[in-house]
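Comments concern the structure below.
Note that this complex is displayed minus one protein chain, with the remaining chains in position.
Take a look at chain A:
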Amino acid sequence: MSTKVIHALYNDDDILMDAVKETRKAHHHIEEVYTPFPVHGLDKAMGLAPTRLAIASFMYGAVGLAVATWMMNFIMIQDWPQDIGGKPSFSYIENMPAFVPIMFELTVFFAAHLMVITFYMRSKLWPFKQAENPDVRTTDDHFLMEVTVNNNEEELTSFLKNTGAVEIKVVEKH
């Protein structure tokens, strides 16, 4: 099934924000918005759900802390409790201050890297990925709003024209 979408191009982020708000008010479905840089408040205007990346990161950090603790407890305390320079290796807590730098670093390492990988996976980014750019100008100085058409092409075109679009294109999408 092929659907039609309208690409409305803007050349100012303030006009884009107003257009997004009006389009949402008129209950037209915004498929996607392409911008050359982050526009503050755009996600709120579009009504996007907040990200849960921070929560994921916190849990990854907890995993990192657990890995560090388990690893050093096994190596330094359980497996081969040597006397190294008089450090007490009878229990984990007794020698814990010496392990804290590693526990800290591994927590940060896990939290940071796994969060970044999660971000790549969730936003489907990888090397050699085909770019999904509908118009090359959106990476430089134009803003593009993509709105779905439901047998209301005429009306939608004129509506978007009124929101300050500099260019309107009707595109077949596969």
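Assume a residue touches a chain if its C-beta (ideal position, glycine included) is under 8 Å from a C-beta of that chain, and two chains touch if they have at least 3 such contacts; residues count from 1.
We adopt the following convention: contacts and distances are computed from a predicted model.
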Which of "Thioredoxin", "Electron transfer flavoprotein subunit alpha", "Dissimilatory-type sulfite reductase subunit beta" or "Quinol:cytochrome C oxidoreductase" matches, in UniProt, the chain that is not displayed: "Quinol:cytochrome C oxidoreductase"
Listed residues A:Met46, A:Leu65, A:Ala98 or A:Ile168, member touching the removed chain: A:Ala98
Selected from A:Phe58, A:Phe74 or A:Tyr120 as touching the chain missing from the view: A:Phe58
Missing-chain contacts mapped onto chain A: 54, 58, 86, 97-98, 100
